[in-house]
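Before I ask anything, let me first share the structure, which is written out below as structure tokens.
Only one protein chain is missing; all other protein chains are in place.
Per-chain residue numbering starts at 1, and chain names A and B are given in the order in which the chains are listed.
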Amino acid sequence: MINEVPIILFVPIVAGILAWVLDVKGVRELIGLAGAVIPVAYLIKVYPTVADGKSITYALTLGSFNMSFTLNTMTWYFAIIGAVLGLTMALGMVSTAKSGYNWLFALMSFTAVLGVFTAQDFVSFFLFWELMTFASFMMVLKYNRHASLKYFILSVIGAYAMLLGIALVYARTGALDFATISQVFAKDAQLTGLSGMGYHATLTFSRTDMILLFTFFLTAFGVKAGAFPLHVWAPDAYSETDQSYTTFFSGVLSKAGVYGIFYVLLMMMGAKLYFSLGTFHGHPLFLYIIAWIGAITVVVASFLAVLQEDLRKLLAYSSVGQVGYILLAIGTGTALGFSGALFHVLSHAIFKGLFWLVTAAVILRTGKTRFEDFGGLAEKMPITFAMGLVAVLSLAGIPPMAGFASKWLIYEAAIQAHMPLVAGAIFLGSALAFAYVVRFLYSLWFGQRPSDLDDVKEAPAPLLVGMGILGILNIVFGIAPGLVVEYINKLFRKPVITGNYYKMITPNGTYNALSVTLVLIAGIVIAGLLYVYGARARKVPVTDTYQSGNPVTEEYNLSIRRNFYRPLAEALDFWLKYSWDRFYERLGQLSEDFADVLRKSVYNGNVQSYSWYLAIVLLILALWGVL
Amino acid sequence: MNFDVRLVLEVIGMLLYATFMGFIFMGIERKAMARIQRRVGPPIYQPIIDTLKLLGKKESISHGFIYDFGPIFALGASITALLFLPLANFQLFSSNADLIVVAYLLEVPMLGIMLGAMSSGNPYSALGVQRGLLTMVAMQLPYGLAIIAIVQHFGTFKLGEIVALQQVHGWSILVPALLLAMIVFDIVFQAMIGLEPFDIITAPAEISMGPMLEYGGKQAAILFTQHAVQLFAETAFFAILFLGGASNLLELLIKQIAVLFIAIFVASIYPRFTIDQAAKFFWKWPTIIGIIAVLLTV
Partner (left out) sequence: MNGQYASLLIAIPLISAFFVPVIKAASKKAVMPFLVLVTAAQTAAAAWVFNEVYTTGKPIIVMAGAWRPPVGINLYIGHFAALFVFIVAAVSFLLSIYNFKTIKIEPIDKYAMLFLLLMLGATGMIATGDIFNLFVFMEITSITAYALTAYNKTGEAAEASMKYMILGGIGSSFFLIGIAIVYGSLGTLNMAQIAQLAGSMNATAAQAGLALLIFGLAVEAELFPLNAWAPDAYQAAPHPVTVMFSAFVVKAGLYAAARLLYIMQSVGSWHSVLKLVVIMATLTVLVAEFSALRQRNVKRMIAYSSISQVGFIALALALGTQAGVDAGVFHMVNHAIVKALLFIAVGYVAVELGGAEMENFRGLGRRMPITAFSITIGSLAVIGIPMFNVFWSKLRIILATVDVGYTWAAALVLIASVVEAVYYLRLLHVIWFEGSGERITESAALGAIMLLLVALVIVIGVYPDYVWNLAQKAGADIFNVAQYIKNVPLMGVGA
């Protein structure tokens, strides 16, 4: 019997190619949807196996590299998140994708991400990693050349850094499969620990090696995760593409970076990095660095998100910031932190995926993206609005949504790990998150509606189904975080967080999501009773408001949509002068100029100087002592 | 959660008590302000009368479902926050949620008010929303640092344990680092309960009460009630974190009123900040003191 892994892996890309080749409206949507549903179905089918701690492996040899893909407790978790988001992406694309091109590359990245998550050796990991970058790049290239190139260049720099890292590991160990490499690292870590205590030992990896490896892999994964200061591609790339695809792009592709940090840096070489790089104030240095990168990412990206004037940019920066939380949680270096990070991977995927689907629906129906052009859509698209509200509550971390449960774990982990300043960044970040989601709420859904939006219709059914799936998940995992926590505990093979389906108990804290939900409902009921007891309310239009006695007319749109957070920009003007984005642009410009200078001076077209080159090489040969 | 008659009675009792005392606090606030400004001021029970009057109005207006739901949600959330605090000898639900949850729950009502305010379509309300969120952004960093200092010192997130530890080892503010944290928290507290110099959100003379502007009738009554509950919960939160909690309601009340009076005194001295001034202020001294506090407690 053919095993499930290759089906899960390759069905999407095959469907994508078919959809691209056939490219008949209606047919391609059906094929694409099938390509997204099948992996989800199979992943659910193998759940009992992986939940038992068993794994399913698929191996093949390609170019005399042994490649293998495994679904186990760890990889299944990431794979199911990817697949569910992929499914909702496909549902969204049924409404928004206009060509087979989109289906091809969207489903290609689906396959690629699953490949990255399940790969058990560096060759397939790198191969799918590149494929993922390429496919997502093509999705952006179609919409914006500049954004896509920025994305691609940074990604490729990351990928090549990773390739150097892989080559270095290969040079030292002669192996490319994760299992062998992990063993070598584990053994080497022990030896390093011993040699730190005075024993003499020959190490496979020197301290310099480890510093290089850490730099290489952190760059590679940092780019994908959008970590500061490598985040600059994300806002442009996330906005300049099919927004249904962004559901997947921001919800899952960024998690590949997280997965890399988690798997490669932590599980594979964590111990060795710890012994080689030492500690800083009692924290493993390498984790401390990751934590700070996460913290800075949270703060910088959230501030920038608050100040955006474009719906897509706001959400894009927010995605960057939320991934910062995950890095920060990993950086705490405790099992609690890792659990928080893993949980947040899930909750970020489902709430940000929901956000992007809502955005896709809004953009599909209105054709606008800037806040100043929106307004009053809540009446026109009530279901989309409700879903948007769920996403907002989850992102802002309002109990009892999934977003709160994971954030709560990250808070606890960061404070308990005695990283107070890092934890402070979470507080600041969550206030900023409040601020930008309200911007989203106010500008899109409330206030006066511009007259050109008067005949906007509710989102099409497939998009609504996609939103519904994610919305329900947000609520379910919010009220019953134990469902997720129980699974995460399996990864650690010990109960890191105890409790039951509704209650999470950490060593020093508790959160009973169900009781909070029930009390909140009770509170709302009490307040509602007060409301019902009161006199009947008369409905008036939004224009019928208090205006200091001035009459309000329909001609003036009184909603504040531009520069909503102007005072914050003023308070921050010193910091806003600096931009990594501009710095990179400048750097790119400089290297182009350098390229010109180089070409003109080397290949100057003068055969005399060319002859001199020959003479110089001869001279060098002589000086080198080989002539 | 098993159905527990005693607990239900406690909850109902506490809700009535907190609402009542919250209104009284509001009254005290107004009265004390007036006395400081050498006015007579309204009677201390005036807020209750106001609220009852609003509830009794024959008609109120509505700008739609969210407009109505906002205040209801806010009150519900305030009640929730209150019930997860260990209030004196009443533990209520506090064993089900810890400091972080409560800190969050105390912010949720804000979202409810803002939802309602935004849906009203009034630009002043929108300005109020903007100011409210920016204040929150500004104050959150020092606020977070103060909370972190507490948790690091006591090594637990559970409010019940924090209170118990204080009863054994003395109040938090006796510890130098936590005294610093308390100073920070107190500055932030002005913003939390919306008093000068951080009454930027409502700013009656500038944006006519901001978010509350459109509300009248029963919705306004709900918002008043919400404010009362919230005020009670926040003062209690302060007392729990820094003043050793309380073993009975009277002790708690004394501490709450002490906290309230400090806030009133501060409020009557300082004029209002503009929002960017507030942000710059919060990110300077309170943050620095907060950082010192957390570093001392690592």
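FYI, contacts are C-beta pairs under 8 Å (C-beta built on N, C-alpha and C of every residue); 3 or more make two chains touch, one makes a residue touch a chain.
For clarity, every value in this text was computed on a predicted model and none was experimentally measured.
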| item | value |
| --- | --- |
| Omitted chain - touching chains that are shown | A |
| Omitted-chain contact residue, chosen from A:A51, A:L587 or A:L621 | A:L621 |
| Candidates A:Y47, A:Y160, A:Y546 or A:Y584 - the one touching the absent chain | A:Y160 |
| Touching residue (missing chain; options A:W20, A:F69 or A:F126) | A:F126 |
| In subunit A, positions touching the absent partner | 61-64, 123, 126-128, 130-131, 134, 137, 141-142, 145, 148-149, 152-153, 156-157, 160, 163-164, 166-168, 170-171, 212, 591-592, 594-596, 598-599, 602-603, 605, 607, 609-611, 613-614, 616-618, 620-621, 624-627 |
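Convention: only the chains that are shown with their structure count from here on.
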| item | value |
| --- | --- |
| Interfacial residue positions of subunit B with respect to subunit A in the complex | 1, 15, 55, 57-64, 66, 68, 71-80, 83-84, 93, 95-101, 104-105, 107-108, 110-111, 114-115, 118-124, 126-127, 129-131, 133-134, 136-141, 143-145, 147-149, 151-152, 155-158, 208, 213-214, 217-219, 221-222, 225-226, 274-276, 279-280, 290-291, 294-295, 297-298 |
| Interfacial residue positions of subunit A with respect to subunit B in the complex | 306, 376, 378-379, 393, 396-399, 404, 408, 411-412, 415-416, 418, 420-421, 423-424, 426-428, 430-432, 434-435, 438, 441-442, 445-448, 503, 506, 508-512, 514-516, 518-528, 530-531, 533-548, 558-560, 564-565, 567-568, 570-571 |
